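Here the complex is missing one protein chain, while the rest keep their positions.
A and B label the chains in the order they appear, each numbered from 1.
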Amino acid sequence: MEIRLENLTKVFTNKKTTDTLAVNQLDVTIPSGKLIGLLGPSGCGKSTTLYMISGLLKPSQGSIFFGDDDVTTVPPEERGIGLVFQNYALYPHMTVSQNIMFPLENLKVPKEEALERAQKIADLVGIGELMSRKPAQLSGGQQQRVAIARALVKEPRVLLLDEPLSNLDARLRIQTREEIRRIQRETGITTIFVTHDQEEAMSISDEIILMDFGVKQQMGAPQNVYDEPENLFAAKFLGTPPINLFDGKITAKKIKLGTAVIGSTKAAPNDIVIGIRPEGFVVEEEGPIVADVEFVETIGRDTTLIMIDPTDATKRFRAIVDSDYRIEAGHQVQLSVKPHKMYIFDHETGERL
Amino acid sequence: MVLDSVVYGDEKQNRRKARIRFSLVLTMLIIFGLFVVIPFYWMMLTAFKTEAQVLTAPPILWLNPLNWQFSNFATAMDTAPFLRYMGNTVLVSSISTVGTIFTTVFAAFAFARLNFNGRDFLFMILISTMMIPGEIFVITNFLTVVELGWIQNQTYMNAILAMTLPFMTSIFYIFFLRQSFRQIPDELYYAAKVDGTTDLKYLFKIMVPIALPTIITITILNAMGTWNAYIWPRLVTQQQEFRLVSNGLRDAFSNIAGRILYNEQMAAALLVTFPLLVVFLLLKKYIIRGVSRSGIKG
Partner (left out) sequence: MLEDKSNVKAWFYLGPALFLLSIFIFYPIFNALFLVFLRDYNYLQGTWEGFTLFENFFYVFRNQNFTQALTNTMIITFVSVPISVIIALLISVWLNSVLKLRGFFQTIFFLPYVTNAIAIGMAFAFLFNQNYGLINTMLGWVGLNPVNWVGLGATWGNAMFSLLIYVVWASLAFKIMVFLSGLQNIDKQYYDAARVDSTKRYRIFRRITVPLLSPMIFYITITSFIGAFKAYTQVIGMFGVRLGPPGNDKSLITIVALVYDALDRSGVPGALSEAAATAIVLFLITLVFTLINMQVSKNRVHYSGGGK
């Protein structure tokens, strides 16, 4: 089921404070059968978007299409969606099987069939043996699976997950996200999940939609967005450790970081922000950037150098280089930059140049 | 344990101190415990005495169970129809409790879950009336009951209506239940909405079962309130046999001129007290929970 959002806008009105523009003219087409990560910092409008797709929130403007159906005004229960909440929202007084069968009860599915479907879906998510337990007797990861089973049991056209992993500990999180990936593959349901964790989004999504301040910043396959950020926000938000940013200039088609010339461009002379990924530096004797090393951390294969920004001594930047280089703190190094790991942005607008 | 030895050093001395402290606390608890228990004991003791034993000075403080005079209870029941009063009380308390649960569950749901114009304002008004002493209502409610024709030539039905209808809802319980409902995460409601659950079904399938302990607490407190009710039933009942236990108890031993038969009086008092004690011991958990909760939330 392809999902199309057209000019989707949500304004929260409030008597006491000013109105909040939570989602601003969002235009997105989500391809059928894919797993999409809706990614952004907290308050960026990603959950609001998800709730509008679910029908729990009404858009202030714009439309939502499921395939060719305009579902903008269709109530949630008629949209054919499954929704999984951050805190799972399992009914505490019901057993696992009662929880999973609850949506079917509303659809007036006969008891026998409901039981059968519940068992099937429970087996799919790997909780088939826990059907008679109460939610309180389950671990966080198991509760999460029950929630997914409950969302899937009515065979929705779309599966929506709101921060599905944030209540799990680190180990379970990795395990569960693989599980979500697997379930999505097996069922082929178009799935949208909201997260603020870029690693989570990048590791399992077919595509990510990056949002900030209610505006779509960039959409694409995770690696593409990482490799080709369209603006400063996209560059900053993806990547651990984060990208290094320097104030720079373009003069006569040369990109200048302080006095060092680190590349060339066709763009007009301008004040710019230069972003260089930590892995984008190479230690070279002839390298144009000269920097003082403050710390050296060697972890296995990689060496991380923390250096003083040559243009601003109050700032630090980070480079990850091969541990073949023996570099010590307090020394000076010379660095050059891999061109495809460096991006330049307009100083005012943040747009990629 | 580690903390103890670091701070206080000498473990032996420390343990002795703790023992002394414990004995002191225990002594105080026993003294006050006796203060609490003695009236109950006195009631029971007297209820089983013969008249001669009651009128012995100094009083007999312990009675061998073999010598208990059970006939006091029979005599007490001859003095006034206590079984009848108990029946009335059970009936009145069941009706008013069912009514209260019905009205408060719906109202609490509206306040906790629904979004409507004037909700906060209405809720504030309800809360502020909780400060007004009940006597202000009683005056007019008495007139209302008279106007409804439930006092003149009163039938049993009229008496029951007069004793129950004004107590079929309660602002305090609406407030109490709303607190309970609000602790249920919003997501449960959203999840149910996505699955096409109606509000009514959500209320009875999800909210009521989750808030069941609170509803049980309300039931108990309400029933106990009726068991204790004295003023209103006295005001609105025209015939002795329509009254509730408290009235029956008070009247039965106020009307006798001259000497009071204390053993019969205490036997009657015990009859009235005993069911409450049983209820308390059986449902202690819910009562304590309800009281301490309402206490904390104000």
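Definition applied: a contact is a pair of C-beta atoms (placed from the backbone, for glycine too) under 8 Å apart; a residue touches a chain by one contact, two chains touch by 3 or more.
Quick caveat, the model's predicted, so the values are computed rather than measured.
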Discussion item. Which candidate, A:Lys58, A:Arg185 or A:His331, sits in contact with the chain we can't see?
Written reply: A:Lys58
Worksheet item: When the complex is taken as a whole, what residues of chain B touch the one chain not shown?
Response: 3, 7-8, 21-22, 25-26, 28-29, 32-33, 35-40, 42-43, 46, 54-59, 61, 102-104, 106-107, 109-110, 114-117, 119, 122, 126, 129, 131-144, 165-166, 168-169, 171, 174, 190, 199, 224, 227-228, 230-231, 235, 245-246, 249-250, 253-254, 262, 265-266, 268-270, 272-273, 276-277, 279-281, 284, 287-288, 291-293, 295-296, 298
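Convention: only the chains that are shown with their structure count from here on.
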Worksheet, complete the sentence: Touching chain B in the complex, chain A uses residues 54-56, 76-78, 81-83, 85-89, 91-93, 102-103, 106-107, 150, 154
Practice prompt. Provide the residue numbers of chain B that touch chain A in the complex, in ascending order.
Written response: 185, 187-188, 190-197, 201, 205-206, 209-210, 212
